[in-house]
Structures are given as C-alpha cells and as structure tokens.
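With one protein chain removed, the remaining protein chains of the complex are shown where they sit.
Chains: A, B and C, in written order; residue numbering restarts at 1 for each.
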Amino acid sequence: MNLDFSAEDIAFRDEIRAFLSENLPKDIARRFSRGYHPPKKDLQAWQAILHKRGWSVPHWPVEHGGTGWSPIQQYIFDDECLAADAPPVSPFGTRLVGPVIYTFGSDSQKKKYLPAILSGETLWCQGFSEPGSGSDLASLQTRAVRDGADYVVNGRKIWTTDAHFADMMFCLARTSQGRKQQEGISFLLLDMKDPGVTVRPIRTLDAGHTVNEVFIDNVKVSADDLVGQEGKGWSYAKFLLDNERTVNAFVHHSKRAYRRTKKIAQKAQFNGQPLFDVSGFRNRAARLEIELRALEWGVLRMLHSDVPDPTAAASALKLKGCALLQNILDLALDALGLDAIPFYPDPEQEAVSNFF
Amino acid sequence: MNLDFSAEDIAFRDEIRAFLSENLPKDIARRFSRGYHPPKKDLQAWQAILHKRGWSVPHWPVEHGGTGWSPIQQYIFDDECLAADAPPVSPFGTRLVGPVIYTFGSDSQKKKYLPAILSGETLWCQGFSEPGSGSDLASLQTRAVRDGADYVVNGRKIWTTDAHFADMMFCLARTSQGRKQQEGISFLLLDMKDPGVTVRPIRTLDAGHTVNEVFIDNVKVSADDLVGQEGKGWSYAKFLLDNERTVNAFVHHSKRAYRRTKKIAQKAQFNGQPLFDVSGFRNRAARLEIELRALEWGVLRMLHSDVPDPTAAASALKLKGCALLQNILDLALDALGLDAIPFYPDPEQEAVSNFF
Amino acid sequence: MDLHLNEEQKLLKESAARFLRDQYAFDRRKLLIADDAPSGVWSKLVDLGWLGAWLPEEAGGLGGSAVEFAILMEEAGRHLYVGPYLSASIASALLRNADSRGARERLAASAEGERHLTVAHLEPGSRGMMDSPTVRGIAVGSSYRLTGRKRLVYSGCFADETIVSAVTPDGPSFFAVPMGGTGVATRHYRTVDNDWVSDVEFDLAEAELLVGAPGYASALDDAIYVALLGVGAEAIGLCEAVLTQTKDYLADRKQFGRSLIEFQALQHRISDLFVETETLRWSLLDALSQSSSARTLRARSIFGLKIQAGSIATMVAGQCLHLHGGMGMTDEMPVSHYYRRARMIEAQFGNTDYFTAAYTTLMD
Partner (left out) sequence: MDLHLNEEQKLLKESAARFLRDQYAFDRRKLLIADDAPSGVWSKLVDLGWLGAWLPEEAGGLGGSAVEFAILMEEAGRHLYVGPYLSASIASALLRNADSRGARERLAASAEGERHLTVAHLEPGSRGMMDSPTVRGIAVGSSYRLTGRKRLVYSGCFADETIVSAVTPDGPSFFAVPMGGTGVATRHYRTVDNDWVSDVEFDLAEAELLVGAPGYASALDDAIYVALLGVGAEAIGLCEAVLTQTKDYLADRKQFGRSLIEFQALQHRISDLFVETETLRWSLLDALSQSSSARTLRARSIFGLKIQAGSIATMVAGQCLHLHGGMGMTDEMPVSHYYRRARMIEAQFGNTDYFTAAYTTLMD
C-alpha cells in the first residue's frame, strides 16, 4: 500500500495550475465563483481555450481527441479546474452524446458532430425525460415516423437542461411498438433551430432558469441523424447513462464550496470576532473538513483499488458526497446570516461582490 | 387560553416539596441519584412512607386508596418526587395489577391483595412475555390446567423485570384452546415462593440485573387466584396495557438527567474552565434545555386540551421523549469524558461519589 | 391553566383562515407576489383588524394578547403570506410601552390603518436584532437628524414611516422617519421568499424621537419577542401545511404500480416530520406562557422558539421538498415556496447560531 501521490502526479498538478493561471479569463472565473449558472458565452469561451490546449475532453480515447491521462490525472485536472473557478465544460456533448457518437455513430456523424463538440462550438441538450414518465425512460411517448429520407418527430420533453441555448438535442423517440417497452426506441440527433421546436422555461426554486420543457412539433430529422440502428436506441441510452455515473461524488465542488464558506466566515463579524473563529462555528467547520478529506480518499480509493463491492461503494460515495455538499452549503448559509435573505438576480451586482 | 399554573397548583407543589424534604430518607435518595436500580429494601421503605401519608397510589380511585388529585396535580407530584431523587414506586402492583384487581377482581381478592399493594409490602412482577412470542402476546404457550380447586401451571416467561425479588406474579396462561388465539387465556395471580418457580437472571448491557427468565414447573395456583372469568384474561391484559401507556414521555426523568448532566459538566474542567462554560458544550446543552421545556409543554397540552389527534400526539410525545432522554444521557456521557470508561458495580463506591 | 382557545380566539382563527383561503390562494398569490410592492390584501388585513387584534385597548387594540398574534401568524404561515403584517406588528411592539405622545399616536394610527409603519433596525454587518445600531442621531432643536445605513427594511417600498434605531449622546433610541423625506435614500429589492425589502441610507434625515435611551432596551425586547413569536407561529402553520400537501402529493403519485404513500420508508419519514412539527407547537406554548415574564425567562423561551422554528421548519420543508422529487424544484409547486420561506425563517432576525449564542448567555 502506498498512499503518496507520485512525483509525476505532482508535476502534472503544477502544469495544470500554471495553465489555469495563465489562461482562465478572470471575468469568467469571477462570474462562476459567485454560484450562478454560467452563461452560454462563458461556457463556449472557456471550452475553446481548453480545446486549443487539447484538454476539452480528457476522458475521450486519444484517437478522438482525448488526452490519454490516467484516472488520477483526470481527477487532478478536475480538482484544479474547479479550484480555479473554471466553469465545467457542458457535459451533454462531451460526456454524454460524444461517446455515443464515437462508439455507435456513422463515419459521417463522427465527422459532422465530433469536432464541434470538442471545440464547444455546438452545445447540446438531452431529450430523455418526458412528462409523466418519471425516471422510467421506457414508457416514452415521443414518436418518430419515417417519411422518405426523414423522420417526423412529435412529442414533449421535460427537465431539459440548457435547452434554451442548446444548438442540438439528442433524444429518444419511439419508431415502432416492440414487444417490450424498451424495444422500438431510436436515438436521434435533432436541430434545436428547427421551427417545430418550442422551448418553455421552467422556473425553479433557485429563481434561475436552467431547465425547460421542449415541445417537438412535426420536426424533421434526417435519417442520417439516426444513431446506430433504428429501434436500438435504448441500448445506446443505457451506455450513455452508465458513462454519466462517475465516481467523483462532487468532491471538487464540495472543496470549492468549503473554501468559499470559509472566506465568508472569515469576513463576517460575530460579537467582535471573525465568525470563523467562533468556536461553535469552527466546530461545525472542523467536522465538515474532516468529512471532506475522507470523501476525497473515498474517491481515490475507487480510482485505485479493487473495492469489495464497487456498486455499493459507488452508492456510498454518491450519497455521502451529496449529503456533504448540502451540509457545506448549509454552513455557508449560516455564515451569510442575514445576508442570505436578499435575492440578487445578477452575479455582477455590487451587493454580490461584497461576499467574495 | 391561560398558560399559568393556578395558585392552588403552586401551593400543592409547595406541599409536596415540604413533604419530600422532611420524609424522603437521604440514603435512599443518594443511592437512586446515582443511576443504579433501586434495591428492594429502598423501594419498600419509601413506599411505606408514602403509604403512611396516603400517597402511594395517587391515580387510584379514592375508594380504593387514591388521592383524587387532578391530572396536573399528579404531574406535579411525579415531577417533584423525581426531582428529589425519590425512587418511583414499583409499577407492577400499583400501576398494573392493582387496577385490574379493583376493576375485575373478586371481593376476597381485593381484600387479600390491595392493602399490601398500597403499602408496598408485596412486590409484584408481570408474567406476560414468553420466549419466541415477541410482542405478540396472543401466541402464549404457558398452560394452566384445572385440577380440583387449583390450576396447575407450566410454562416459561421472559424479560420479567424484578422477578428475582418479587413476591407475586400476575401472569397469563392458556386454559383452553379458543377459535381465536386471544381466546382461552386466563389471568392468574401466582406466588413466587412456590417451589415450582425458578428464576434465572438475564444479564443485560448495563451489567445490571433487572430482567429474568422465569420457569414455571407444575405450580399450583388456587382457583381463587383466577382474576375475573376463566378465558377472559386477554381483555384484562389489554385493560392493563392501556393503563401502562401514560403520556408523561419521561419528562421528569429527562429533567432530572439534565440537572445531573449539568452538575457533572460544572464540575469537570476543560482547558482550565468548567466544561459547562465551554461554548461547544453549552450550545448542545442549550438545545436540549429548549427541547426539554418544549416536551414539558407537550405533556401539559395532553393533560389539558383536546388535541386534534390524541393517538398521534401521544406517539409524538413518546418518540420525542425517548429521543430527548437519550440525547441528554449522551451529553452526560460526553461530560464524563474519560470517567465514562470505568465500571463501578456498587453505587456506594467511593469513586462514584466523586461525580455527585 | 387552560390550553383551549376561547370563543373569540376560535372565531379569529377561522376568519383568518377563511380570508387567506379565499384571497390568498396559491394561484392568486402568484400574481400578488409578482407586483412591485405589496398591495390589495394588506389593506384588507388592516380592515379585518389584524394589527390591533393582539394589542390592549389602551394601545388602540382590541384587547387581545400574544395568543391572538400567534393565531394570525400561524394562519399566515399556512398560506405563505408575505407582506407588511409582521414588520408593522414589530413596529407596534416597539411602541406599545413607550410613553411619548408620538409613540401613542402612531400606535393608534397604525392599528387603524391610517399610517403604515415599518422598522429599520438591522444594518450592514448585523447578524441579528440584538446587535447595537451604529446610525447616529444628533439633536437639532426639538427634533433629530439621523445619519447612517440600515438594511432589510421590510416593505420599505411601501411604508409611510419607519421606526429607526440610532445612537445619540444619551444612548440608543428609536425614532420615526418618513420614508420619502429628504435625506432618506432607498434601494428596493426582493427577498429569496418574494418579500419586499429595502436598504435605507440616512443623510441628516429629520427624525422624531419616540423611545428615548431609558426605554430602548425594553422596547427592543418587546420587538424581539413579537418578531420571534411571529416567525415561530408562522413556522407551525408552514410545517403543517407543507406536510399535508406532501402527503396528498405522495398519495397521488404512483410508482411501480403503487401509490408512493404506501412505501414504508416514506411513511416513516412523514411520521418523523409530524413529530417535529408537534414539538414546535410545544415550544410555542412555552413562549406564549412567558409573554409577561421577567426579561431572562421570556428571552430564553422566545429564543428557544426561534431556534426550534428555524431548524424544524428548514428540516420539515427540506424533507418535503425531497419527497416531491424533481417536481418540487419548480416554482409552480407550493413546496418550493414553503421551502424558501422556511429557509428565511431560519435566517430572519438572526439565525439559529445567533440565538443559540444568545441563549447560552442566559443559562443558569
């Protein structure tokens, strides 16, 4: 058992840090640091910079534009990017549909879509969930009917993150009625600029706008934009969802949230001393710091060793990771005190900058 | 709505206090204050004193020896008794079998048993649970077979609190096989000095001895000691269990435990100051104090007003009462620190007296 | 001791519930909170006598007590009321024991609905109501001039006058300042739970002394009591309502062919939330029982209520949000509003950490 980072890993971390400090635009980092959803222009600008360096999709196979990094290097990269307040690259192209296209797509699909996913020029959204279908994807209602060289698609998608600015949607639609519910579903690539697409924002609890309802009304999708075989969409979707299950347990997010909470608490005054020095607060922070360090080792363990029951271990990481992030954010709210009450719609508003 | 104790209630409380300070023997209170199970002699000595004053069974109807106090007066009485470290009167005679006897018993049973229950001369235990029957009393295996003027009883009881020093046991035994499991069960009063009774101690987690397994081997019980009708024992048991469900939610126990915890924490030194003044500890104590006061109002509410759903409200009280008592005891353990480690079998041991 | 509501109290509760059910149903509320300032419903509440309901007759009220106030706030919580009622009530509490003519006049005018009052007490950097003000007041003839900054002035966009805490050479005092007057600059914004608040900057703003330094501490105590009692009672209504709605939601939703409410694990969670809500009601009784007690006793019980209200409401609403699944995250579901309000109850006037620290200074 060896619990040290190797010299190579340490050098790698330094390289990433140096890159970020030279290349991450200050205004993008500032906006993202304030906890708002990054705007499209920030997502694209930052991905273009990463792409130039060849780092926009580290996890992809090298032949498609990946970096060939080890799992621990990818971990270090993600850690440093979030530590520097770089907004994470939109996952819909890079993590979700990209691997489906390079694994199951036609050569022309690869040529047409992969470069713009790599560069971030094209942003994607995911059309899986539908009203009433809950997490049960197989009960899908959207239909695609073959009409010459095209499919004509009709249906409704919901909880569609970033649909309001995405260029493309990958979606599941029923092309025939199979014996099992999972059969007869196809995986289509659909242009969001088609006039038959209507996006209705869903306002959420955070008073922000990230998710949408998408109405698909007689939208024509070329048969060239069918991925793989007609009726096999369910298996591609499963492949994609398996990729989505990463083991990072939000550890980088939590580390970042904790650092921010600490800054807030160091600045806030409580009975004449910094809140961070008040022992009740400090005790709570200590417990979270300890859990955070534990969580990081939980992730490293998943990356490195054969754990006895990987599925259970991954669930434990996910559950604990969620709970910890929530607890850190609760502590942040408590550190804000009365400043948690006002709602500031704009991240560049003067009042917001007071806390950072 | 009027949330004040009446002048009468306040005067009543003073009366109880005065009585306790004059009559509660110091050594009995001291032993009980240390959290050990009170020995039989303490239970009996204290009940004799209460009995002399007419207060050994306040909740009984006046004609059987009760006091006629209002629910709030009984509440005050219990509160003051525990506050003064008076060991609670053994419940098996006074709370459980006594009311069954004066409600369903024969005149000769009343004459024979009630006076000694009132005075505490006879201590009782409850023979309901059996190995394997869990909380499902109806699946009872103990049998009583009529033989002339007697029943011959055979069976095994478990979790029998105080069986090792009880004089009598009230127990359930099957006298016939009914259509339903609840039918054919009879309620018998059994002398623990019968040679057919064997008591095996069950050692428990607290390294103490309160519960037992009781083997009943051809024990003769006179038919005069059958309560009510043969085969109707189940309904008397239900009556008894309903009486057992009080709504006090351990509030007096919790108040007492909290006071004791506070004393321990005031005496313990932590980095040069009393532990009770250390803010982390004090914050925890504050939360428990607040919950304790809330709980007391929860009980007063049950005593006073028509709550919308009394069963749910009583469950809430019980759950919260248990949780709170546990949390207070956890805090006490934390206050003890390293002193929680040694095990002292004797309450009068010198080391124990250091904490009180 | 008698914990039943009397007949008047029962009627008050029913009328408040009926009014809010009719006038403040969730769909109607959605429109009302989209406005730039609280409007219609407020004047009706004043007409219904909400402001005077808990004030003694000599203070222009209807002879009620803290119980009446708690009844109204509980119903407010149940229906997610946001608007001027709580801040106007805190203003009344500040003034009710003052002996100045200005205070007495305003108390009556407020109860009558003739003048809408709010309170400007918290400041940038404050962590709760017990923090000392830094706004300065200097005497100019028989009146005063105030200079400094206040924040979280509820309904500041709407009130006629605000009661301002400020320090004079004699010590801290409360003053009245007209909201639109010279030397009063405001910045209005919304809160996370859709209420209306303002930052207010005073620059030698003309002010009338209402409560001088000798009465300051006790007036502030009265205000704190009413503020915390208000959110405490509100939290009970909130918890009960969100719990009922969540049970209904779970009964409606099906998964794997069964109604969600049939899953044992969900039932257990619902039961736990019921128990917590009950606990909060017990704390309310405790706080009400101390409404006329000595300072320390009253403060302990009301801080206790605030601590319980903040943590229990956050917990109950948070769990209910979770039980709603993804739908709960949308603005169109009431649970998302209950959740935001619960979070704000936790933060308002000073959070759990703040009042726990305050409580520990009062322990025996």
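The definition used in the following text is that a residue touches a chain if its C-beta (ideal position, glycine included) is under 8 Å from a C-beta of that chain, and two chains touch if they have at least 3 such contacts.
What you are looking at is a predicted structure, and each value in this text was computed from that prediction instead of being measured.
Enquirer: Just name the one of B:Asp150, B:Glu183 or B:Asp334 that touches the chain not displayed here.
Expert: Only one listed residue reaches the unshown chain, and that is B:Asp334.
Enquirer: Given the contact definition stated above, which residue among A:Pro58, A:Gly127, A:Gly155 or A:Gly298 touches the chain not shown here?
Expert: In the full complex, the listed residue that touches the missing chain is A:Gly298.
Enquirer: Which subunit A residues would touch the chain omitted from the figure, given the whole complex?
Expert: 1-6, 9, 72, 279, 282-283, 285-287, 289-291, 293-298, 300-301, 304-306, 312-313, 315-317, 319-320
Enquirer: State which residues belonging to subunit C touch the missing partner chain.
Expert: Output for subunit C: 263-265, 268.
Enquirer: Just checking the interface: what residues of subunit B touch the absent partner chain?
Expert: Subunit B touches the chain not shown through residues 134, 159, 202-205, 207, 268-271, 275, 278, 280-281, 333-334, 336-338, 340-344.
Please note the rule applied: only the chains that are shown with their structure count from here on.
Enquirer: Need the most distant chain from subunit C, centre defined as the mean of C-alpha atoms.
Expert: Farthest from subunit C by mean C-alpha position: B.
Enquirer: Round to the nearest whole Å and give the separation of the Cα centres of subunit B and subunit C.
Expert: 44
Enquirer: Measuring centre to centre with CA averages, how many angstrom lie between subunit A and subunit B?
Expert: 58
Enquirer: What whole-Å value do you get for the distance between subunit A and subunit C if each is reduced to the mean of its CA atoms?
Expert: 39
Enquirer: Which residue numbers or ranges of subunit A touch two or more of the other chains?
Expert: Only 278, 280 qualify.
Enquirer: For subunit C, give me the residues that contact two or more of the other chains.
Expert: 356-357
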